[in-house]
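Provided herewith is a single structure, encoded as structure tokens, for subsequent inquiry.
The complex appears here minus one protein chain, its other protein chains still in place.
We just call them A and B in the order they show up, numbering each chain from 1.
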Amino acid sequence: MAITVARPKLNWRERMYLPAIAAGMAITIKHFKNMILGRTKVTMQYPEEKWDSSMPEHYRGAPALVRDTDGRVRCVACQLCEFICPPRAIKIVAGEIPSTDRFAKVEKYPEEFDIDMVRCIFCGMCEEVCPEQAIFLRKDYAITGFTRDQMVHHKEKLLEIGGVMHGVVLKWNEKK
Amino acid sequence: MSNQTANAPQMFNVQVDGVWHQFPKGTRVIEACEQAGSYVPRYCYHKKLSSPGNCRMCLIEMGLPKLGPDRKPELGADGKPVINWMPRPQISCAQDVAEGMGVRTNSPLVKECQRGVMEFLLINHPLDCPICDQAGECRLQEFSVEYGTSESRFLENKVKKPKNVELGPRVTLDDERCILCSRCIRFCQEIAKDDVLGFLDRGSHTVLTAHPGKRLENNYSLNTVDICPVGALTSSDFRFKMRVWFLKETKSICTSCATGCNTVIGTREDIIYRQTPRENDAVNSCWMCDYGRLNFDYLQSERRLLEPRIFLGDKFAAVDWPTAIAHAALQLKQFSGWEIAVVASGRMTNEELWLTAQLARALDVQLIDIVARTGPGDDILLSTDRNPNTNGARLLGVTSEPGAKLPVIAEAVKSGHVKALVALGENPIDFAISVEQLSDLPAFIVMDILANTATEHATVVLPSLGFAEKRGSMINGKGRLQRLNRAVRGPGNARDDWEILRDLLQALTGSNGIYSIDDVFRQMSEAVPQFAGLSLSKIGDLGVQVMQARESPPPPVDEASDIEKGEAKKPPGRSR
Partner (left out) sequence: MDYFLITTSLLKIVGMLFIVILPMVSYSVYAERRVSAFMQDRLGPNRVGPAGLFQPIADIFKLLLKEDFSPRHVNTFYYWLAPCLALVPAIITIAVVPFGSTLLGVPMVIADINVGILYVFAIASLGVYGIVLAGWASNSKYPFLGGVRSSSQMISYELSLGLAVIPVFLLVGNLRLTSVVRYQIEHGWMIAPFIGDWMNLGKWLLAIPMIISFVVFTIAVFAETNRLPFDLPEAEQELAGGYHTEYSSMKFALFFLGEYAAMISGSEVIVTLFLGGWHFPGIPDGSHGWIFGVINIAVFFAKVAALIFVFMWVRWTLPRFRYDQLMRLGWLFFFEIALVNIFLVAIIVAYFRF
């Protein structure tokens, strides 16, 4: 149903529009003047100024694999992140840890772990779903590459971004 | 099924969760509850195995009619018997229904029991789910969510048990995950007749193990993995290959012998990861043999033929399909009748065999047969006839006695009478035709999946698809028409066999009005009385009996007698 909006009754002064125009001009020139005089606060100038120092703890940047303080890659290739990933950016090939290895108890490890950063949408579902506290979204945000291949983060790259994570549960300890 | 109508079994009135139902005599309470729509959780109970009743998960409240002073059931206001509920919960898996019985599956007592049993089962269970292959189809996970609590009250150290034990060549055991349901033990005793598994030690320290000096290596060992409700027994072949929730499941049949076990093929992105049996009481019950189950690796082989090729005097040239078909048709047209021999395969589907028979008729070929393929069978499932569709080949007139004409064909090739040989999915070298004779043939057309010695000497190579890559039907050893379904796409330029044969037939005879595999089946159902009224979709998932078995079928898996035997013996488990 159409709604008729009543037009406001304007007096002759308003109908000349000139005062309104003058007021508008005054506003724009005021902004111009403040800008020239440097009184206006402008947006952060990205490449020169960076946000890194004031980045909040919960910032969701590039996902990365972490090691624990024992130096073990925490991922056990359960592939839950591969399953939950909305854009299907993650691809994991699982492998078996040889029985002679120090962490043979864990049995399973990711032989390949690729995250296609062209696809990644930084939603953090992988971090949320991970039962091993192995994948975290770090603060890296400037992820660039010249080809699509370069935009795929392989396991080594992911571990390099991830580094060592302190304060996570060490559930594969021998004692447990 | 016909038995039921002949002598109708006695029906019992049973009250399940307040509603009265009727069940035939001999129905287990747990089955009756499931039929009534109240699923009772269970670990040790398996409908094809005996019931030891040792997991205690299927506890229910049960009652029998209250008898009046006249030893007749007292009737309530609704005219139904008043039930005298037992004070303690009962296991529903070891009890048959009785007249007037009452069952409660979701009373507070039952729920409390289920919670308690779950808590006990999980006391020593490791937190292995991220590395456990069972995760996603694990009963412990499912029932823990549905009937358990989310927290553990257990503060002590968990019991350590052997992990990652090779129980046999194909089965890996993790004792920490085992909940001691004894399904695998009973399977080995009752179905596989290879009693190698058992429990050792007592209490929390009980472990599943193989008999000293023995291994779980019978041909049915992987069925224990299927029936294991948790991740204690896992397939070494499937180990860490893929998580089950990624698998696309396609209902199909196994093509490794004439039994034609019903299967589910698990695939992801055109790669087959596993095959598991699918229940079909007319064929394979719930089981299948390891041989058939693991026989799919060749579909991902390096030797797969990917491009049609033709031999141009001195070298092979990869060509497109129309060229290859035209070349093959041109070669065949040069010869006729007795100059041509066709070797088909008992591994082909009915549709392909039908088109092959059409092709033979169009070329007036008399020398046509399939290759017989036998191996040692057993009296469980594995048939001595390793061709999945011998009966189909007989029915469609491709062979009368498999392999009977092969010596004639070999002789005719040797003597030079046969100038054109068409090998469909078979290698002529297998029946005494030498490589030299093959390379001397003016026309040798091969349609196959894998490269072999014969494909190297073929004048035309037509790459076709494997069993999981195509649709079609087969008739098993017992005369049951069953359906193959496409689980994965074929590699490279390989094409569906029926399409190749159709195109070849068209190139030789002109259009034949076949545009889909359903058209082939329609033509077949019009010509073959056994197929009358059927279509590929009407076959259904469980198949249709279309002919009497030619060979004496392997004795059916006789569960009833085994269960009786199993019951007679002391059931394995904690009671030992």
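Here, a contact is a pair of C-beta atoms (placed from the backbone, for glycine too) under 8 Å apart; a residue touches a chain by one contact, two chains touch by 3 or more.
In this text the structure is predicted, and so the values were computed from the model without any measurement.
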Quiz prompt | Contact list for the unshown chain, restricted to visible chains | solution = A
Exercise. Check each of A:M25, A:A104 or A:A142 against the chain that is not shown and name the one that touches it.
Key: A:M25
Practice problem: By the contact definition given up top, give the residues of chain A that touch the hidden chain. | Solution: 21, 24-25, 27-29, 31-32, 34-36, 40, 42-43, 45
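Methods note: only the chains that are shown with their structure count from here on.
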Quiz item: What whole-Å value do you get for the distance between chain A and chain B if each is reduced to the mean of its CA atoms?
Solution: 46
Quiz prompt | Of all residues in chain B, those that touch chain A in their complex | solution = 127, 129-131, 135, 157-158, 163-164, 239-241, 243, 245-246
Quiz prompt | Touching residues on chain A, where the partner in the complex is chain B | solution = 76-80, 82-83, 94-96, 99, 105-108, 131-132, 171, 175-176
